[in-house]
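Left out: one protein chain. Kept in place: all the others.
Labels for the chains are A, B, C, D and E, by order of writing; each one numbers its residues from 1.
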């Protein structure tokens, strides 16, 4: 966090952030479920400038077979950025960062999916970042959870993700790219809103013990806002008139 | 095509090309069958400055087994250039160009080989370019087809390959390296001379609809010339006194 | 050998080498057996500035299974250098040099291990160079042989390794890093001291036929010195009071 | 197993219909599926497009960066076109390095644009032999229903036509970005690829996924704005007769002209 | 088979003990295993340490070299931290490229140090945008008994604290090594990671290998010398409640302070 400094006013004296948002206000979020024909379930999210597609296949047979588990299904997850999704063209081979994010997203979703219902099978979650902005792992998770539900995979709870952070010595919700570059801390959080469990939390940057608590609380509030958008996306898909 | 320009006269006013050939004249072609001891069939071709070795193994068991087809045999093909075969030393790992050429050569040979006669097996065609010149994929195909016949693999027809192209606004047979660098179009063609079918055709460079037809016809004529050389190579091997 | 020249006096007029040793004197050697908890057998060696750890697993099941041999066990060996073990940070991926050394070490140990006693299994020998100095392959072998014995693997004989070389026109025992850089020849040798068989010998640098014999004899004498240190390490482990 | 039985039944039906000149989705033999082209879908990329061709969907982005020229080609900029089938596009796609099919796809799309001289690369040189502008055109297939050659080709062409080239100025011989200033790409023609399949000696345009599985062979012919042919790629196991190849070239010229009208609607498309 | 039966029995025992607040090796819930830190174990490296945490052992070496800065970060040196589980450390470890677990391990250890700003990278610049000093911190796990996050973190911190930075001088604008001259690294704080496992809603500190296999989830929280939190990484399948996460942060602050006293004993450790 905070390796680059510039003249941007991250928070003005009226509590307004560099992109016009209030301290506890997330960026614009739009989710659409069922956007792909081949995937068993899918979702597209725009979260700030993030544009992310998630597709789910399964439960299906595991290849190679030795990875299968006789007691329960397994979840696999791939978070992947398109070459054109970032400022400098990205090499399409998965980076160490993408491999780590794939792993934490998988672990954030695992306890929500009722894997015990379909032993010996796999559910594959493929996340493709078309355009990246601050908070892409949370946005990716939000789309992936909706895609799982869209695929009809039995779930214990939704998983909703949103980051909070510290900017100009203040805890704020959902930090954007500029705030990430020049801010003091970024804490992505994933939350099961009904089971009230945090399934992903990371932190980069320095927080006091008090700020840490505040940051967690702020992020959880953000997750609850996201949850409403996720529910709406699924309702629109299954009950709404949803001309594509 | 045509990215480099120089002072070479590609076609003089008597219709003679930069290497002294006439418009419809191929370069020197020499093919020898049965040149390797280990391979089940083999051939060596010199086609202009191309020097290419082809070796065939099979029909034999498929590894890994899941690639086998219960209905028919499969054909695999590898076109590979030696590090010393070109001007600048080539990395020995297969390039994307080599992978694509391997694929189009395989597809040019597949319908000639009676794969339905040996289900569950594979025929491996290995092509090694010792020295590369213009038209190496056609020369490679010519050697590979002779090597298949030398291996005694049942074939519906020979496959004969030769390119035509456009140089100095004229359609000519079998363009060489200089003509490839500075010419206007290159069209490699593979042809089954008895079944009268074109099993490979590619084009780089711009042709009118009329020129396209003319180019195809010219290339097919070249394939027929190559066919005679292929037949002679096999005759020399099986009936001739052929002191190596 | 001998690509760099400097002002170092490799051998003074009293027959003393650049690090104070006599012609037939090895560097300081210390071996400790049983230093790892997870490995079935292990050893740590300091040989000059070399610091090397060896760990052995097995006999155990072979993965992948098609590598198993129904007649006898197989031995696998990996010689690997830590990134920080040499002057310039080393890429942790195995280099071609490491792959070759792994192979010659494996072949130096194979005839000492009674592989016929445990068909279908594998013994894995992992060697990790923590700090490298001249003669690291011999030191690695010495540790690996002790680790095999520590694992209780039945052995026909110990394997003891030491290099000899040519420095300032003289055959000397156990050449160090400076002597390797500026000397005239380096000959690593591995020896089964009771069976009197040489199981590894390599040579870089020029020797006359006489020097070659002398060099072999000198190295074998070194191996016998090493053998005593290896025996002591195993005795200390199994019989000694050996407070770690 | 089930899949292959369904496949066999579907193939039988496709063949039966084709005997009467009919296709499984009701199209005429030389009829393209509905084609929609949206540009500017990735605002952070210098150019972008989403193309739907029936149920095949591709997102393409152009990144434009400073680069060194290739050796011996110091007097022209760089154009590189890639393609990837994302694993969410197809239950059979696997994450990982591209297989030979995907490599061929990328190279054919690249060559169709390159050989048409669509982009005048000599206009992308900042310092000869040292510093040039590179256009990196990456196609990501997001939904698969056959004929990726054409879908990726149209997406690439639309992305290039509509891209904006940043401006670099030489300051003390160092190329330096001039923020905010952009220009149109140096485009000269609109290449249009038309892919045809051959099933039991019938030629069909724009095969969908079901037809793709049944094809004996295929051919992709690319034409430029003059109606000339600038690239050909034959694929598949079976051969073509000479007459079939002539017929395919005629279909490509006529169908390509119609598709070119759609691509001309794209920002920057009316120039060529 | 046998292994998994033994594992199941061991898990049963661990769970039964934890119900009474007891651990399988007799430790208190928030008690670290014995920690020993030896530095200078690899004299040829610019810094090094061997750390034993219970039966987990890590050797870490720091190599310090001239390098080019990352683009856009031309005003700071380079710090890269890696981790590898050597195949002799664990019967289940495989030689070869790192899997996702090892990649996460390396990245978490790296971030804990990076985000604490332990090393003032701005002090490692020789020529802005061109030439900087790089610290390459490589962790090699030599014996495995769980909780590699903390063992590698302590080894890295001890290696960096005790390393000596060679001196480069500019001669005709070329950075040139000054043999024999070294300086202390520009360290500012001592980050300490504390990894906690959650088994059946009980939080335990520093899980050993047996406990690691039984954990429902885990969290690594790193604090700096001010007692502030500078990095967090949650792992494992299950979630945490808000209260559990607050409790974990308190444990990390208090336990981290004790561990920091051990690390301060390292040469160079008293500075921070």
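We adopt the following convention: contacts are C-beta pairs under 8 Å (C-beta built on N, C-alpha and C of every residue); 3 or more make two chains touch, one makes a residue touch a chain.
Please read all numbers here as calculations on a predicted model, not as lab measurements.
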{"item": "Partner chains on view for the chain not depicted", "value": "B, C"}
{"item": "Listed residues C:28, C:63 or C:213, member touching the removed chain", "value": "C:213"}
{"item": "Options C:92, C:154 or C:205, residue touching the unrepresented chain", "value": "C:205"}
{"item": "Hidden partner chain, touching residue among C:9, C:30, C:99 or C:114", "value": "C:99"}
{"item": "In chain B, positions touching the absent partner", "value": "36-39, 42, 49, 51, 53-55, 57, 60, 78, 80, 82-89, 92-94, 124, 126, 128, 130-132"}
{"item": "Absent-chain interface as seen on chain C, which is shown", "value": "1, 3-4, 88, 96-97, 99-100, 102-104, 107, 110-111, 187, 192, 195-209, 212-213, 216-217, 220"}
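The criterion applied here is as follows: only the chains that are shown with their structure count from here on.
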{"item": "Number of steps on the shortest touching-chain route linking chain B and chain C", "value": "4"}
{"item": "Taking each chain's C-alpha mean as its centre, the one farthest from chain C", "value": "D"}
{"item": "Averaged-CA centre spacing for the pair chain E and chain C, given as whole angstrom", "value": "32"}
{"item": "Chain D: positions in contact with at least two other chains", "value": "none"}
